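In this view, the complex is presented without one of its protein chains, the others remaining in place.
And now, subunit A:
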């Protein structure tokens, strides 16, 4: 049905990136993340580059729109490498970016490729010293014998310069490919997870990390599952979860033991063995796991659905939302073209405790708004309102780019007679995948990444 999410009406705001269809591999967006205030929006790409956008200060005269996001900083985070010892090509693709909460004037983020995590400091410089005694303004040195008087150099304003510098490099701790990083609620430690192991780091210490999960079997022939995602609990600094390629989630408590190979909780939805097919395990593989802001729930994304789990209930999810169930009859071709292995992410709306006031109602009745969002094919993305149980399908496309015009909901026709404005499953473009989406932590602003473009949508403000 239409109008998912307290009747939020989504409008196009901005699109970043090249218009042309010929996409260079380096331009493929691989991660999108708002910082804790929502003022900054970071993207990482396959070329190892990070681009950070900053929201403009709200213009008091333009009350009908929120500030636009403009480029703030861009830098090369990772370079391609070749491990000669292992004959391994190490991609520079940025797998994940995670922001640290802001403690001083500078901003910090962690970015990671398959093997190395880096802590980047992004700082502003808006003044520079002038009036040196021994240097000319252009930097050339003066002949000291020509100096007859002394002056004190002073700071003068200059055009804002934003500098990114790598402050820590956390390397050589992962044999397999890093899929997740997650900053702990203590803001001092973080975890990094690869296919078989999870390591715990201190943000200040680069020459040591602690292995906290190791699922590598003694005999690799016995390998049955890999780690697909991991995240720290938002409030309990001793708790984290990791998901697997078999559709399970394990919750671990670091107080229990140094090596958390034994889970505290195991979340798994029972499956009728008679329903199993060749594809069952592949499509049950969890591609993303995200805690709710309260930490009471977590959300997982598998190939066809989004599931909400109550941490107090291990034996099944409390809610399941079908993202694109019509693909179940296409699994054969999706396996052949590898799309079945696409890793979709998911996200929660900004805040569980977000209170939406309906302006027309004088006596406000606050209620919490809980919406989850995830991507699909054909540049479609989906939102599910957990309260109203309504869902919506929207499209990220340059054809819809009139600001303040509400996006038209899309509908896929699974079978039978296609209605006007519906799109048949066979017409879907499986090369147009939305894998990465992000929701502003405080406002109804979302960032949606298509292959090489970044779309920003916001709710219609009256």
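Definition applied: a residue touches a chain if its C-beta (ideal position, glycine included) is under 8 Å from a C-beta of that chain, and two chains touch if they have at least 3 such contacts; residues count from 1.
To be clear about the criterion, contacts and distances are computed from a predicted model.
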{"item": "Chain not displayed: protein name in its UniProt record (\"Ubiquinone biosynthesis protein\", \"pyruvate dehydrogenase (acetyl-transferring)\", \"AP-1 complex subunit gamma\" or \"Alpha-endosulfine\")", "value": "\"Alpha-endosulfine\""}
{"item": "Hidden-chain contact residue, picked from the options A:91, A:214, A:253 or A:443", "value": "A:91"}
{"item": "Among A:210, A:326 or A:430, residue touching the chain not depicted", "value": "A:326"}
{"item": "Residue of A:167, A:411 or A:442 touching the missing chain in the full complex", "value": "A:411"}
{"item": "Subunit A residues touching the omitted chain (full complex)", "value": "16-18, 26-27, 29, 43, 45, 47-49, 51, 71, 74, 76, 80, 82, 86-92, 114, 176-177, 195-196, 220-226, 245-246, 272, 274-275, 277-282, 322, 325-326, 328-332, 335-336, 411-416, 452-454"}
